[in-house]
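All protein chains but one are shown at their positions in the complex.
After this line comes subunit A, so read on.
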Amino acid sequence: MEPFTCMFCAGLSYRWSCQTMMVRDALNQAMDEELERDERVFLLGEEVAQYDGAYKVSRGLWKKYGDKRIIDTPITEMGFAGIAVGAAMAGLRPICEFMTFNFSMQAIDQIINSAAKTYYMSAGFQAVPIVFRGPNGASAGVAAQHSQCFAAWYAHCPGLKVVSPWNAEDAKGLLKSAIRDDNPVVFLENELMYGVPFEMSEESQSKDFTIPIGKAKVERQGTHVSLVSHSRYVSHCLDAAVVLAKEGIECEVINLRTIRPLDVECIETSVMKTNHLVTVEGGWPQFGVGAEICARIMEGPAFNYLDAPATRVTGVDIPMPYAKILEDNSLPQIKDIIFSVKKTLNV
């Protein structure tokens, strides 16, 4: 499934017959459907109600569901994340929005110590069915304190599920699954993807459409190298694959969809076919998603099929600068992926 700009739908209502949808509208639809389906579901966060969402992801929901189900909070992340976790413990199914995941650092104790660990500490007595969602990683020109990718931090912790959708169909199906999951799910969106339209399949139109957490998807078949990525960089990988195909290099592009649990089997199957692995992510290199993938490949059957060491393409190991030229060169570009593939293939 490739992204494209639909002439009729871009910027207007998504519910047209050509069935494309922007990522933000897919997220909106997912929440709308789950709010309707289960009255225990509610949304809280800064500006989610009367402002229609800082990034308009929750547009229209407050008007439809009211104050009880869509709750504007004060700017107190630790407090409202804790309140959301407590509500989940007592029988509700909250969706806790962080305006960006950078602010979740203020609440990270509640996410890890109160949410993630509780089912284990209580030996299966106390479940915490909660979704923490919001934009993660770099945006555009928002500088160092607003651009961090938290995939590796959250994926480190047992007791959490960490999901990172790429396209609109991912967004809808995975968010519905996350809301229906009886466990704490960290749902990492991407602000730059919110306005990107994607074609939606027939089955994704259904109110019961879900995508299972923990399963990656092969977005493009290939034979020479496995490109493994998540979120926005799946687009970059697909674009790089188009360019590389012209030179006779066929890339297999894997969209992880879920960071934890990682679908290692999908990656292994691919690597055993292509014999080359390149991971692509926006986060910093050290102790990151790519590092974990490489370690797991080393420990499994795919290692013996590698014809070259695995390569990681990552964000530059610095706080995010502001100036456009600096910011552009702090994140993986398509040319970096192409370069890394060729180095890995030794061409």
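Quick note on the criterion: a contact is a pair of C-beta atoms (placed from the backbone, for glycine too) under 8 Å apart; a residue touches a chain by one contact, two chains touch by 3 or more; residues count from 1.
Convention: contacts and distances are computed from a predicted model.
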Not-shown chain resolves in UniProt (candidates "Clathrin adaptor, mu subunit", "Pyruvate dehydrogenase E1 component subunit alpha", "serine C-palmitoyltransferase" or "Cytochrome c oxidase subunit 4") to "Pyruvate dehydrogenase E1 component subunit alpha"
Kindly state which of the options A:Tyr65, A:Phe80 or A:Tyr233 is in contact with the chain not pictured.
A:Phe80
Among A:Asn28, A:Ser58, A:Gln110 or A:Thr210, which residue is in contact with the omitted chain in the full complex?
A:Gln110
Given that one chain is not shown, which residue among A:Gly53, A:Pro135 or A:Gly159 touches it?
A:Gly159
Please give every residue of subunit A in contact with the chain that is not shown.
42, 68, 71, 73-74, 76, 78-92, 109-110, 113-114, 118-129, 158-159, 161, 182-183, 261, 299
